[in-house]
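A protein chain is absent from this complex, but the other protein chains hold their places.
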Amino acid sequence: MDSVAPSKVRRVSTVRSRFGLQPNAPLDEEHQDLDHHELLWSRIRLAMREPFAEFFGTFIMVLFGDGSVAQVLLSAGLEAAPGGNGFGEYQSISWGWGLGVMLGIYVAGDSGGFLNPAITFCFCLYRKLPWRRFPIYLTAQFLGGFCAAGVIYANYVSAINSFEGAGLRTVPPSPTATAGIFCTYPQAFLTKTNQFFSEFITATLLMFVIFALKDESNRGAMGKTGAGPFFPLALFFLIFGLGACFGYETGYAINLARDFGPRLMSYAVGYGPEVWSAGDYYFWVPVVASFLGCTFGGFLYDVFIYTGPESPINTPWLGLKRIIRPGAHSPPRIKESERSSA
Amino acid sequence: MDSVAPSKVRRVSTVRSRFGLQPNAPLDEEHQDLDHHELLWSRIRLAMREPFAEFFGTFIMVLFGDGSVAQVLLSAGLEAAPGGNGFGEYQSISWGWGLGVMLGIYVAGDSGGFLNPAITFCFCLYRKLPWRRFPIYLTAQFLGGFCAAGVIYANYVSAINSFEGAGLRTVPPSPTATAGIFCTYPQAFLTKTNQFFSEFITATLLMFVIFALKDESNRGAMGKTGAGPFFPLALFFLIFGLGACFGYETGYAINLARDFGPRLMSYAVGYGPEVWSAGDYYFWVPVVASFLGCTFGGFLYDVFIYTGPESPINTPWLGLKRIIRPGAHSPPRIKESERSSA
Amino acid sequence: MDSVAPSKVRRVSTVRSRFGLQPNAPLDEEHQDLDHHELLWSRIRLAMREPFAEFFGTFIMVLFGDGSVAQVLLSAGLEAAPGGNGFGEYQSISWGWGLGVMLGIYVAGDSGGFLNPAITFCFCLYRKLPWRRFPIYLTAQFLGGFCAAGVIYANYVSAINSFEGAGLRTVPPSPTATAGIFCTYPQAFLTKTNQFFSEFITATLLMFVIFALKDESNRGAMGKTGAGPFFPLALFFLIFGLGACFGYETGYAINLARDFGPRLMSYAVGYGPEVWSAGDYYFWVPVVASFLGCTFGGFLYDVFIYTGPESPINTPWLGLKRIIRPGAHSPPRIKESERSSA
Partner (left out) sequence: MDSVAPSKVRRVSTVRSRFGLQPNAPLDEEHQDLDHHELLWSRIRLAMREPFAEFFGTFIMVLFGDGSVAQVLLSAGLEAAPGGNGFGEYQSISWGWGLGVMLGIYVAGDSGGFLNPAITFCFCLYRKLPWRRFPIYLTAQFLGGFCAAGVIYANYVSAINSFEGAGLRTVPPSPTATAGIFCTYPQAFLTKTNQFFSEFITATLLMFVIFALKDESNRGAMGKTGAGPFFPLALFFLIFGLGACFGYETGYAINLARDFGPRLMSYAVGYGPEVWSAGDYYFWVPVVASFLGCTFGGFLYDVFIYTGPESPINTPWLGLKRIIRPGAHSPPRIKESERSSA
């Protein structure tokens, strides 16, 4: 860091610490001591590295996801389309969300690419991601989804007008409803319990499989790796699968940033209070269920499969102790370092 | 293992040996001597490592597979769906089973990820997997399928009610039959021979290709690897292919855990004795055919392609000797070890 | 090879040489000197290693390919199917052929996995694969396709009966024609020139891209590899693409083993002489066009991109000399060996 004034470096670290991030931003070695880190903007970028990553990762994910819903929904049955039956079908939406997550993870590499507050939450709870990072990650993810929904609306506004009628904006079960482009609405035949269970089980599945894919101690079909470099691709299949298997009843929202953010945007652009009241005030279900479901999914994985020391499950009293006395688990970790240094 | 009391370790090994598992559970080196292995639950997890892996691997597989059938079948032709024609099509089911197997293999890495008793059987027969493991693996796989079917039923029960009518549960050829969500039913025009042949040839194909993908001595397009890290992805294509090419007549069950387990669950939740009698008591066909077909597929591969020493095919009298005197083949293996140590 | 009698080894080599194969079969080092190579059958397997590989690779490919056509064609519009519209659609066929080729390549690893006489031909012509191997490879590939078509027929015979009517077997343009399951038939509006051009351009594309994917000197997006371990996956996309872009007019046969072999089988099982006369004796077009097209595709690649010494294009007079005097090109190759030994 010869060429960068220590004082400036210190200021970057201070800002980062305030957000609960590591003092030193994740930075490619070859880029360590370049002159431009002296520039104001480069320092801002270093300070906000992970939040920026999560923002754009979620932004890309929702842009593709909501975009695919918009295209399929607005062009349904269009005879002028090549093939004479609209620009896509339900499956296109599974593609859109699946590859949106995959590409979002590539974009958000620096931050870990959670793209979902519930998943960040579980990594704090089960994998020792510092709790103080949670708020800034959540904010970034929420804003990413919120802005992406805005871009999709701007892009498809005239198509929406020609579909619903100029200025009309309706919410399911209206036959010409377009609110479903932005966030999920449950099927009419579902009770609140059904709604919740469907979102809960989907979120459980999501977290359980992600922990498996990220578990390097799970000797997969390729020796010790988990999914390794196949992780983003495997996540495409995971999300595609959730859409193909659990998309009917509640639309597999399982993500505050993907559902609540765009919902707020759809409210802002004039879909009216029905975005909240629809499905008997369904809007809170994906939010709550995603956190509870992911927590349960992570719990299942750590109880039955995970052998690492990070998980509170692998401590006396399933880590309840740790909640009471956070320091309680540090000794063994010190022992490890001693071992490795020995 | 300094920090773990030898006595406790011994007890774990004893339990594992009783199940026919190796005395030492497959465990990541870095996780070898962590304190938590002293905890009761961690020891149980070590003792049951492979069964847990097979259970959850099969659970994930069937959850996605049956889930995709449920969604496509229950939402068929639904105009309220984005795209105006239901939440998926037949192909979505090929996706569901294909990625279910792929993700199941990632989850069940520790055990080898067989997810199918017939495949475990063939690895015992042709690749020297200890026979005594077969019962515990089969049990875990069966329970995985059974439980997953239960979760799918719980998730889609209200959708089933709105599809069949509250409380009604019918089996093909009933026009509103939903039993096909859980297990396979043959086309009406098939004779019992046709049914059997279709399942048999599909199972043969399954085992033959899996042996090819796992054969590291088969110099593939990438030098000596078989499919290597591409194995789970290749299996997605394999299962997708079986669904796209052999799914019409009998639904490519080819797996006791995937067909018999969920069938029992569907019986338990009230689909009536028809789940057994349908298709002229078809239910036993996938069970028997999967074992015979996989055995034949493994036989074909070892006879025409495999050059390794594990296979009984590569012994005098195609290994019939070995069946008579299990010890018969050990000498050459000792010789190998001598060679390598020389 | 201590434990194997030299005489027996010699006999294996003799047989292999007679087929134009290298005297020593491609064999995994770890499997080099195992006892079972003394056994008669193991020796036969070594002698016939590549032919067996090509046979089963092509067998798998056609089994999936023809199987997917059979399922889609025979179940078209079936309302009893989950989703209410048959067991697949045109795209399922692109999947079937694409993954059939991918898995066939994994199966036929030992031989190089050509699965197509025209491709073997081009590797002899442009990449110095010994010409004397061509006949045995062609035979194995042809038989693989022929047998696979037989298995598909046996599997779907009762479905065909219920589709065409018992015992009826017709060829396009008959409305209930099922001959298209086994081999390709051109659209009615095509002239013979159109037919030929369509097959020719498709075969050109096939060979051109395969050479690119196999060209390790083509610094791809991943440094020097060509497609490397992604080759089988890339070929899935290539074949899928040919089906999605050039499948309408003549059905992208581009392969003697995939078209002529199954056509002969369909004739054998009673589809009548129309299998030959249909489309104004179209049957010879895919055969001839595949060889000419692949040759042209390989020519294009070597002329404009390939820099290696194997190609006759990279010799004086574009290798015409070599055709006149086969020995003409050896000197430079000796020089290379000198260099490397220097």
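Lettered A, B and C in written order, each chain numbered from 1.
Note that in this section a residue touches a chain if its C-beta (ideal position, glycine included) is under 8 Å from a C-beta of that chain, and two chains touch if they have at least 3 such contacts.
The shown structure was predicted, so the numbers you read here are calculated from the model rather than taken from an experiment.
Colleague: I'd like to know which visible chains would be in contact with the absent chain if the whole complex were considered.
Modeller: A, C
Colleague: In the full complex, which of C:P23, C:P135, C:P173 or C:G270 touches the chain missing from this view?
Modeller: Missing-chain contact among the listed residues: C:P173.
Colleague: Taking the entire complex into account, which one of C:N155, C:N218 or C:S290 touches the absent chain?
Modeller: With C:N155, C:N218 or C:S290 as choices, the missing chain is touched by C:N218.
Colleague: Quick one: say which of A:G20, A:G228, A:G272 or A:P316 touches the chain that got left out.
Modeller: Of the candidates A:G20, A:G228, A:G272 or A:P316, A:G228 is in touch with the missing chain.
Colleague: What does the interface between chain C and the hidden chain look like in terms of residue numbers?
Modeller: Touch with the absent chain occurs at residues 69, 72-73, 76-77, 86, 88-94, 172-173, 180, 187, 189-191, 194, 197-198, 201, 205, 208-209, 212-213, 216-222, 224-230, 233-234, 237-238, 240-241, 244-249, 303-305, 307-309, 314-316, 318, 332, 335.
Colleague: Mind pulling the chain A residues that touch the left-out chain?
Modeller: That gives, for chain A, the contact residues 26-28, 30-31, 34-36, 39, 41-42, 45-46, 52-53, 56, 60, 63-64, 67-68, 70-71, 74-75, 80-89, 91-92, 95-96, 99-100, 102-103, 105-107, 109-110, 113, 151, 154-159, 161-162, 228-229, 231-233, 236.
The working rule: only the chains that are shown with their structure count from here on.
Colleague: To lay chain A over its twin chain C by CA atoms, how big a turn is needed, in degrees to the nearest 5?
Modeller: Best-fit rotation on C-alpha atoms: 180 degrees.
Colleague: Using CA atom means as chain centres, which chain is nearest the centre of all the protein shown?
Modeller: Closest to the centre of all protein C-alpha atoms: chain B.
Colleague: Determine whether chain A and chain B, two copies of the same sequence, contact each other through the same residue numbers or different ones, counting it as same when over half of the numbers at the interface appear on both sides.
Modeller: Here the answer is different, because the shared fraction of interface numbers falls below one half.
Colleague: What parts of chain A, by residue number, touch at least two of the other chains?
Modeller: In chain A, no residue touches two or more other chains.
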